[in-house]
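Omission of a single protein chain aside, the complex is shown with its protein chains in their original locations.
Should a chain be cited, it is by its letter among A and B, assigned in written order, with residues numbered from 1 in that chain.
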Amino acid sequence: MKDVIIVKNLKKNYIGRQAVKGISFEVHKGEVLGLLGPNGAGKSTTINILANVLSYDGGTIEVLGHDLSRETKAIKKEMGIIPQDLAIYEELSAEENVRFFASIYNIKGKELDKNVKKALESVELYDRRNDKPKTFSGGMKRRLNIACGIAHNPQIIIMDEPTVGIDPQSRNHILEFIKTLKAKGITVIYSTHYMEEIEAVADRMIVMNEGKIIAEGTKEDLLKKVNNDVTYTFVLTNLDKLDENLILNLDKVKKVNKTEDLLEVVVSETEDDINEIVSLILTNNCKIQNMNRKESSLEDIFLDLTGRSLRD
Amino acid sequence: MSIINLLKNKISRMRTRQDMVVSALIIIPIVIIAAVSFSGSKNSKLSIAVVSDNYNNIQEDNNYKITVLSQKLGFSDLALGIYDFVVKENNDGHYTVETALQDNVKKQDVQKLFNNEKISSQSTKTESERGVGSSLLGLIVLFVIIEGTTLTVFFPNDITFKTLKRIFTSEVSEKSYIIAQFIFTFIGLYVPTFIAVAISKAILGNDIGYSTYVIALLTAVITGLSTAFALFMSSIMRDNIQIASCFIALIVSLICGCFYKFNSGIKIIDSICNLLPISSYMNIAEGLEKGNSLFQYRLGFLNLALWTIVMLVIGVLITHRRLKNGEFN
Partner (left out) sequence: MSFVNIVKFDLKNIFKTPMLVIVNTLEPLVLYIILGVIMKNKFSNKIMSSFDFYAVTTLIISATMIVMTTSNIFLDEKVKRGNRRVVYAPISKGQVYLSKLVSTFIFAIILFDILAFIEQYIFKCNFGGKNIIFVIILIDALTFFACSLSTAGCCILKNEDKVNSIIPLITSVFLFFSGIFVPLGTDSGIMKVFFSLSPVRYVTECSMQIIYDNNFALFYKTIIMLMILSIICILICKFTFKVEEYVR
């Protein structure tokens, strides 16, 4: 698969700390690459470097075969950025916003008109093209923010937390939009806190923490790398009569957590056979009122990898 | 091409900034025309208040406007320039003169006039050798600098609202952006200022010792300098740009003799003041009004051009550095 972006040993230092510590990764053509990590992981720094609005202190970056440090114009032409902060003019209409930001990529005339219309239609704001963003809801402003970043038909789109603070309907719309971008063969780098978004759209993901890449690959790849435990949650009667150590002593059981009315039992996925556990519960005069099975999620993977929750 | 698009963007944004239109097109010209009236009136006679019961003894004189009062005046009337001199008749028939804001030479002339002595010099109310035209230009320098900062406000706004980041992710360079802002501010400042000064010339006629072409040139020079200054300040300051610019503009206007020509007598201070571009501008303005040629002031023009270019270049370099340091993110 052809790589559109090749990053090698990228470093970025600020006074007193190293924000990006020699990371290397590739972005394949036409894929949606998820960029995950808690606050301060270095995601936005990496994105800003790729967008050429931040200098870097080491490493090499190649975008579409061009060196980022020398051939910025050629790269910028093919890249669209959707920043985390809304970067739109509230006092201009939606159409004027999109038109201006497309025109600075040297698009003019009929092509400009066509691109503006297409961009607004793709975010479902064409009907509101003459209205000013100050009359829009937060979700609509985010959609306009996207339209401004794609109107010049870039090959690569970088989205930095594009769904922050918006309603579920708008968020779903944006996720669906990303799928259409992918269908057109456009490469997307998508940075977010939200696991469910990554799971919904990303082909691959990079997990960052404290300036380093700690995991990379598909969800399945990541699951293989970490403990892929299964958690069973039981709602039992006479729970107080059950000694949790009896269950913990079973070979397959890794962890037991007993609360007032719940029993959580963690087993390894390879040992996913609960008959012995159920037997033990029943022989101790407990009745199973409800049972739930949960596999490791990306959030669990992240917690396992970093020791932090994603939203710390 | 991107410069044109950037210009179009700024013009579009002007629609919601009627205050900029009002201040550029209405307030500044009003200030200039009011300054014109003041300049025109500067050539009027010195005013003397005579405290006396005996009017008939007092000579009329074409150089002074004499008002006879029966009551004593307070010193504050002199301090505020309501009268330039107060003349009191003593018991022995002799007159004593008091002044607050006029120099000793003029004071002695008035004394001689009232004591029927021969006057060695005739005074008029021209306080310096400066003509009406250069006085007018000096008065408007401060306002032009302040207005330049106002018209450059889209630059710091683009930083605050993160649109500058978006612009720089495109092919637009920092240089193109600053050039576009320069053109926008320059035109927005030059057109109303030139029109107002040209109208002033029509009002004052030959009192302003410049042709329309020279007015156009001098307005362009001060506008260019003010624009470069505004861009420089917008590049280096993170906030409170207008406050800082007004502060610097006021101090520089004063020490460069925009309102009142002076010589401090301290060589080092005068040397520093002469290096400042506004001093060069005032020298050129005065010299041209006296009929000197443009060529005579080539060094002055060079000084102005140098300051303008250096401020612009520094503006571009600092904007580039701030971009690369991620300050616009």
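Methods note: a contact is a pair of C-beta atoms (placed from the backbone, for glycine too) under 8 Å apart; a residue touches a chain by one contact, two chains touch by 3 or more.
Just so it is clear, the structure is predicted and the values come from calculations on it, not from any experiment.
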item: Partners of the unshown chain among those that are drawn; value: B
item: Contacting the left-out chain in the complete assembly, out of B:Val68, B:Ile199, B:Ile236 or B:Ile255; value: B:Ile255
item: Identified contact with the non-displayed chain, of B:Ala244, B:Leu276 or B:Val313; value: B:Ala244
item: Residues of subunit B (touch criterion as defined above) contacting the omitted chain; value: 17, 19-20, 22-23, 27-28, 30-31, 34-35, 37-38, 40-42, 44-45, 47, 65, 74-76, 78-84, 98-104, 107, 127, 142-143, 146, 150, 153, 157, 160, 239-240, 242-244, 246-247, 250-251, 254-255, 257, 259-260, 262, 264, 269
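We adopt the following convention: only the chains that are shown with their structure count from here on.
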item: Residue numbers on subunit A that touch subunit B, as the complex places them; value: 44-45, 48, 51-55, 73, 76-77, 79, 81, 83, 85-92, 96, 100-101, 103-106, 108, 148-149, 152
item: Subunit A partner contacts - residues on subunit B that touch it in the complex; value: 1-2, 5-6, 8-9, 12-13, 15-16, 161-163, 165-172, 323-326, 328-329
